[in-house]
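Shown here is a partial selection of chains from the complex, left in place.
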Amino acid sequence: MKKFESIHDVDVLSTWLAQAKEIKQDPYKWDTLGKNKTLLMIFFNSSLRTRLSTQKAALNLGMHVMVLDVNQGAWKLETEVGVVMDGDKPEHLLEAIPVMGAYCDIIAVRSFASLSSKTEDYSEKILHQFIQYAGKPVISMEAATLHPLQSFADMITVEQYKKTARPKVVLTWAPHPKALPQAVANSFAQWSVAMDYDVVITHPVGYELSEEFTAGARVTNNQEEAFKDADFIYAKNWSAFNDSHYGEVLSTDRSWCVDAPKMALTNAAYFMHCLPVRRNMIVSDEVIDSLKSLVIEEAANRVVSAQTVLLNMLK
Amino acid sequence: MKKFESIHDVDVLSTWLAQAKEIKQDPYKWDTLGKNKTLLMIFFNSSLRTRLSTQKAALNLGMHVMVLDVNQGAWKLETEVGVVMDGDKPEHLLEAIPVMGAYCDIIAVRSFASLSSKTEDYSEKILHQFIQYAGKPVISMEAATLHPLQSFADMITVEQYKKTARPKVVLTWAPHPKALPQAVANSFAQWSVAMDYDVVITHPVGYELSEEFTAGARVTNNQEEAFKDADFIYAKNWSAFNDSHYGEVLSTDRSWCVDAPKMALTNAAYFMHCLPVRRNMIVSDEVIDSLKSLVIEEAANRVVSAQTVLLNMLK
């Protein structure tokens, strides 16, 4: 297994879910598989959950872990090809990537969307340069357009709590003070459709996601209608994807906040969010503090998700 | 053992001191006890000794260690309850803490006093939120009001060097250019009284510490009188504790610097300080560079102190 950047890199999803279940029950079952193997984690953007959960997953498999914060304790990296490097960037990714590859067995990379250029973000330039030049397997720890470790953890969580074979899973936009990437939403749509859940996406007009990821889901601008009979509510903010407003905040409508009256419309749905979450913007205290909130369990499953990916890469 | 925030969390102090002695003699005696256990160290404030010594202590026990610098390479955390999170803090401690707890077996936290609100500092809000919400044992790596890992290391050091059953131990205030918390002084007073040493605290008028921690010690504003026949001089700066001047620097009187003439008043006392120390403010070069200075040994005992705490938590 050479890379993990989307669900397309999973050979048989049902096998992965079974492995995840086994890892959850016995996290140290393969604690010598990673002996003398090193995971290098590279962060172009800050991280709490991803940093700790991926590190923990590797340690559970007996791997060594090295963490590098780029642009903070390390070099600023040039990413353009063919330039005369007479500016403030002393090193090119063309050297930095294969060198990093030389120092480890698996590379994990986090690099968010800039939201300044849709073409550049959706080409996944940095992640694909790592895949092309590292010479070692590459794991996305959230790239510009997808966050597969999160989505796999989300699927593990839904499987753990679902009460019907094909639950109704609702991805709802919610307000946020800053412009955020579409990565978590894109990725959740992609994975939940692949799981053959009954997927509904709801958001204000103008927040349509790429059909590359949402094909197979129903889309509505009526949040209350979407919530009806839902088994899982997955809240997330994202900025506009459409060409003329890419990366913009089109709405700060707080009526989209997930609160108790809206949850009352559902089939006693569980509440999910990838965290970090803005309380009383995305979700009310009442909902996130309720017994139906799965946010901590979801975050805990990030270890299981990462460990399953690493297991398949090491095997 | 669910927490280590003060001496009150130690069941039998004499047993701990015996364990510390054993650890000092053979640091790797329990080097498989921590197998597949992970210590997560969280720093809201910077650290050298505490970071390295606690990490080393965990490694000596065969644990994994993950380090997280909050507000630096990680999220800024909201600590207020009930707020609408539309500002610059993207995550609430109410999510962050249980998530961190999910990724480790023991959490260690460093969070200094702000010195802006006595009520807030002395309520130990951040530390107590960790103890309440982490779901895992919590170790204070210095909180707003106490620094128990330091004080335990100090007691180990006094026990190692004392020549009489009940040494005279003097905690003396000394000048410093900036306002510092009372944590080290409070904690030293609390532990040395509990050890039943002959404890004397000396400081300029206005620098009285909380009687919650100093009860059992004699207090004087006459430094020279305090030093007479002392076996150990423990120097430390702290800012004012009293309500009307909380957190203020009331004196920069350099005559309180611990120098050779003052040490000549003692019973050939050893000199101690928790480090980092301002040379020629807190203590003269001559004293800290003398053979009676225990500052390096004291710092070395920080590993022993932390390892004893971890040992008792793992057992």
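Think of it as A and B in the order they're written, each chain with its own count starting at 1.
We take it that contacts are C-beta pairs under 8 Å (C-beta built on N, C-alpha and C of every residue); 3 or more make two chains touch, one makes a residue touch a chain.
Remember, it's a predicted structure, so these values are computed and weren't measured experimentally.
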item	value
With 2 chains placed, the number the full structure-file assembly comprises	3
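The definition used in the following text is that only the chains that are shown with their structure count from here on.
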item	value
Gap in Å, rounded to a whole number, between the CA centres of chain B and chain A	39
Residue numbers on chain A that touch chain B, as the complex places them	27-28, 31, 43, 46-49, 51-53, 55-56, 59-60, 69, 72, 177, 275-281, 285, 288-289, 295-296, 299-300, 303
Residues on chain B engaged by chain A in the complex (per definition of touch)	36, 38, 40, 64, 66, 68, 73-75, 78, 82-87, 90-92, 94-96, 98-100, 102-104
